[in-house]
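Contents: one structure, followed by commentary.
Removed: one protein chain of the complex. Kept in place: all other protein chains.
Up next, subunit A:
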Amino acid sequence: MVKAYRQEHVYKHPWERVSAASWRKFADPENKRILSHILEVDTLNRKLDTETGKLHTTRALTIHAPGPWFLHRIIGQDICHCVESTVVDGKSRSMQLTTKNISLKKFIEVEERIRYDPHPENPSAWTVCSQETSIRIKPLSALASMAEKVEQKCAEKFMQNSVKGREVMERICKYMEAESARI
């Protein structure tokens, strides 16, 4: 059982700004109120290839994921840890993020892939973001009989949060635009 969702969004900001905003997305105290499900973001590893301009980063996200009561019963927690792996290619101007859950892996696997690339029609000023989310409930898990429902709930939650995430991204971009105009 796998469900996959694709979304696309065009930011009317250059790739440099949008990718920088992506790094700030979870950290800003003001955004923390909107993206309140993100509790902690820690950088665990970083590697810069000074020849090719490729930057690899691994971050751990701690997410507050209140589920239905039976999830609580089974899992006994409402905190979920995810690992986010990012590759930025400075030369070709691309940023790719992959996020996977670590907690609850026995029951469910959620993988989110986000790419930020210069928009083909206006590569110096616009950025296209494509996002793919796949949700897989393990067929043998204790949740199997409820899997459909859980997948649906999970998907809804993801959609809500990705809309919120986009709003935050737009705001940070605007802020950074104003900031760079002042200098």
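The definition used in the following text is that a residue touches a chain if its C-beta (ideal position, glycine included) is under 8 Å from a C-beta of that chain, and two chains touch if they have at least 3 such contacts; residues count from 1.
One rule holds for everything that comes next: contacts and distances are computed from a predicted model.
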Omitted chain (choose from "Ribosomal RNA-processing protein 43", "Mitochondrial distribution/morphology family 35/apoptosis", "DNA replication complex GINS protein PSF1" or "ATP synthase subunit gamma") - UniProt protein name: "Mitochondrial distribution/morphology family 35/apoptosis"
Touching residues on subunit A - with respect to the absent chain: 15-17, 19-20, 23-24, 27, 39-40, 42-50, 53, 55-56, 58, 60, 62, 64, 77-79, 81, 83, 85, 88, 90, 98, 100, 102, 176
